[in-house]
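Just one protein chain is left out here, and the rest sit where they should.
And then chain A:
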Amino acid sequence: MFDSKYIIIGLIIFVLIVTIPISYNLFALNKCEVGVPELEILPKAGDKCVKSREYMRPFHMDLLNQWRDDVVRRGDRFTTGPDGKLIEKSLSNTCMDCHSNKENFCDRCHNYASVSPYCWDCHIAPTEIRDTDLAIHVEREEDN
């Protein structure tokens, strides 16, 4: 093989450059820590979620889509919770009863995972109600 010296050195340099992302993570001094976002501890501790944490973490969006189709398209509005109680299949009326802080619960994880679901384009987060209440209150005070 002609110029095998140059070719082999060239190949080694090429492989090194291509694998930089892997080697950087292996040997870097200050590693990039991504961690897991801290989620809010619920005020209503002890209340059970409709499904286990292990299910909800990866599959809550599937459950919400299922609930949406059940309610809107099939008129099937209720289901039984883990403790046998009848619960409404509703994001704003059921989920947000416990997970009342959207910023510290939904948003924190969605920002971390860089996803932007469009639930809240229409559905109303508890804080929005507080905000509009405040706006009305301020307006009334100004009127007075």
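In this text, a residue touches a chain if its C-beta (ideal position, glycine included) is under 8 Å from a C-beta of that chain, and two chains touch if they have at least 3 such contacts; residues count from 1.
In this section, contacts and distances are computed from a predicted model.
Remark: of the listed names "4Fe-4S ferredoxin", "Molybdenum transport system permease", "Heavy metal translocating P-type ATPase" or "Aminomethyltransferase", the one matching the undisplayed chain in UniProt is "4Fe-4S ferredoxin". Screening A:21, A:35 or A:75 for touch with the missing chain picks out A:75. Within the entire complex, the positions of chain A that touch the omitted partner chain are 68, 72-73, 75, 77, 90, 92-93, 118, 121-124, 126, 128-129, 131-133, 135-136, 139.
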